[in-house]
Every structure is written in C-alpha cells, then in structure tokens.
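The complex appears here without one of its protein chains, the remainder shown in place.
Right after this comes subunit A.
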C-alpha cells in the first residue's frame, strides 16, 4: 500500500527524458516499477476476482471430476474448447496462476522496500520539529502560568514534562534544542500500524506457501467401510487415492479403523411434512488402532467431528445401505456371499446396486437393480421407497449371464455393469419380470437353472475421507497473523506530534510560557482532532495549579 497520493512531478519528468535510453536493464527496471505500483496491484486484485468467477460457472475437476466429464459429453462442441482454455481447472490454470503470482510478486516488491523503510524509520528519531507548527492539520496553543501569580514552568521544564506525558501516552519522543529560547519535543506513535500492514501482507504470502505445501506433500483418499469391516491406512486398502505432487506412500501412517455400528436419525416430526424424513444426525462407532500394536480405542465419528490420528484426519462424508446377498451358481456352489455397497440416489435412500459374480459357473453372473429401504408397492406399479429408514427393505434386480469382461485385465467401474457380452435373464421389461426380494421372499431361483439369489440382511456402510495436509496448521497460523496484522493496520493510528515552548508575557506583564503543539496523521485519521483535544486536557492536568489558558485560533493564524 504505497501512499501515492502525494504527486511526484519531478520523477515523472526525469523518466520522460530517459525514455530513449531505455536498455534491457532499463526496461526491466521500468517493468518492475510498473508491477510494484499500487494501481497495478489493484487491477490485479480485480482481475483475480473476475478470473475466479468462471470457477463457479463451470463444473470444476477439483470439485467433481465426474460432473466435468458429463458436462463435456453433454456439450461435445463447446466442452473440449472450454477444457482447452482450462475452464474446468480454473484454480490451477495458467492464467489464474499467472494473475496471483504476479499479484504476489507485486506484493513482495511493494512490501519489502516498505519494511526496510519502516525499519529505518523505527531506528531513527522522530523527525525534527517543523519551523511552523501552525501549518499542521491540527494546531493548538496554550499559555502556561499566570494563575494567582504562580510562576510558569521554564520552556525547558515544560518541554521535558510534556515529553514525559507524551511518552506515557505511547509516543516515542525526542527532545530538541533544550536550553535554547524555543525548545521542543518531537513525538511519534502508532509505529505498529505499518508493522501490522506488513505483517498482513507477508502472512498472506504465508497462506499461499502453506497451501502449496499441502498440495505437494499431502494426500487424500476415500474408503468405504461396511459395518463389521476394517480399513488399514495403506495404499492398497484405499478405494481411491490422490497423492500430492511430491507425496511418498511410505509416509502413510498405518493406523486401522473398524466400523462397529452406524446410525442415522431422521426427522420424525409429522407436523412438518416438508422436512419429514430428512436426516438429523449421522453417527458412526469406530474402533481405532493408532499404529500396529497400539491399544484399540472406541471413538465416535460424526459429520462435523473428524477423527484425528496423529495429524491424519478421517471424515465421515457419506453413508448408505449394503444388502448382504448370497449367490449360488448353476452348479450349486456359493459364488458370492457378502455385503454389496449401494449408491443412494435420493432423500429416501433409493439406492442403486451393481453386483458382479465372476466366480459363478458355468456362466458368470451380473446383477443390477435397486435397494428400497421402505418398499411400498401399489397394485400394478413398480415398488418404490417411501422412507430412508429400513422398515421394509426390498431388492429389485435384473440379472444377466455371460462374460463380465473382468478377465481382460482392464479396470472397470464397480458401479457399472457392462452388458455388452451378457445375456439378460430377467428384468423390468422382460416377460418374467424382475427379481423381487424382501422380508417375505428371501430367495429367488434364476431362470434357466443359472442359480439362485438370497437376500440375507442389510448392513450400513460409511464413506470415509482420509486427508493429510501438512499445510493446514501453517495456513491457520498464517491466517491468524494476517488477521492480527489487518486489525493493527486498520485500527491503529499513526500520528506525529510536536510541542514547542517559548516565553512570553501576558497582558498583565506576568512572564508566561506558551506551549504550541501540532499533530500530523499518516493516512486516514478521523480522530486526530480528538487527540489534539486530549493533549490539551493533558497539559491542563499537568499545569493546572499554575494556570493554563487555551487559545482559540483563527484560521488566519494558520500561516
């Protein structure tokens, strides 16, 4: 924040003359001066604001990569172009980075010289008393002495006492010309204002560096755990894992987590149909072992209460139902038995299910369908879920047999069944209808003797996000410093005060001391006048016994 309000016509003229002689070095210097100008920083700030806007208009990969993919698919002409312009990665794009890097360079170029300057100013004494204090924006005059014939303090005494009083008010003081006819004191306060200003800007830089540290050395991972299952913090155990650019998987701390129980509470207030059935609480009971061999601990995980295992944080981000299914194949062997994680798609937890059974013989089997936590069916209609809780769980499945395509080694989405090489056994549209499993119908035989499906139980699962961000704490500290700096820079007033004492005689011929004092603010200071009044009160309390007369000055006195 260079104060550029005072015009500097001289410099401008000189650079005008130098224009033809600008060499590469001169160009660089010119560019640097342009960049570190306050108005450049201002324009960059506004540009940053504008550049951030597309980040809210288009889906972002940092937010939701799937949304970006489907957006590009939905807009085949515009999509790839937008992608080329990095509009799906706004906050890591070249142009966005360019703006904030320039801004921070400008900031450094502005703040560093100011810090040096301020350091020098702090070490040097307050500046000399100006010859004409009366020119200062705030100027007052009092006459000391003359009350009941009391002697006025000598100018030196007056200045010394004034200096001591100013020091008490938080000014740093420097007495000048003691012993002369017009001794004075120069005082300055609020040096911390500029310190706050510099601290704020440097701390912002700290925030940026902390974020960068997090992006380099942190990681994010997702894991789904069904009730009764465990998870160990190793690379192989994750469903998905996004390491930072310089992250080494050996840094993972091998804690383990077991989900004992998960409970969701729903709004059961029948008088409020709009919010009836909305979740009001999610709660997971976990057993955590901090490191192999440590004592397991039971902990409770809720949405706003992450688990902290030696700096690695575990968050509860999702939940749903995992029906336990047993599939017996055409040869009578159990080809699959266990929970199947379903994906809830609405507020009543209508969840889609995909099950691939590659071990089934003679043919591999595949199932897709829905889990309905509270199935309600009306005659002639497809059953639907009426409530998110497990009141009447039911499965509606379509089944397929054939080649699941898993043997080719190509990675597949576990939530999508590719039916290209599969033959349908039954479905919603087929003549024999879908497979319907619920509390009354626990087992269904597949057509053509391909096997059978059993609906054993429904368990709950939780989706956990595991994060490690070494930049988190530094970012927090940087922010706190920035905030303190901001408050200091905005609400501390930087002022200079000068007091000069001279001897005079009042109308009655009594020798008196005239105290002239003026105040100057650095930047905006709406309380400068109030401070002048306070100083007057200060002198009054200092020399009241000797008499203090205040003079109201004409504007014409302000020479």
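Here is the rule we go by: a residue touches a chain if its C-beta (ideal position, glycine included) is under 8 Å from a C-beta of that chain, and two chains touch if they have at least 3 such contacts; residues count from 1.
The working rule: contacts and distances are computed from a predicted model.
For the chain of the complex excluded from view, the name given in UniProt is "Cytochrome C biogenesis protein" [choices: "DMSO/TMAO reductase YedYZ molybdopterin-dependent catalytic subunit", "ATP synthase subunit a", "Cytochrome C biogenesis protein" or "ABC transporter ATP-binding protein"].
In the complete complex, the residue from A:389, A:406 or A:486 that touches the missing chain is A:486. Contact with the chain that does not appear here is found for just one residue of A:212, A:334 or A:530, A:530.
When the full complex is taken into account, the listed residue touching the unshown chain is A:475, out of A:286, A:335 or A:475.
By the touch rule set out above, subunit A reaches the unshown chain at residues 1, 3-5, 7, 38-39, 41-42, 45-46, 48-49, 52-53, 55-56, 60, 62-63, 90-91, 137-138, 141, 143, 211, 220, 267-269, 271-272, 274-275, 278-282, 302-306, 313, 315, 317, 465, 467, 469, 472, 475-476, 479, 482-483, 486-487, 490-491, 504, 506-507, 523-524, 526-530, 532-533, 549-555, 557.
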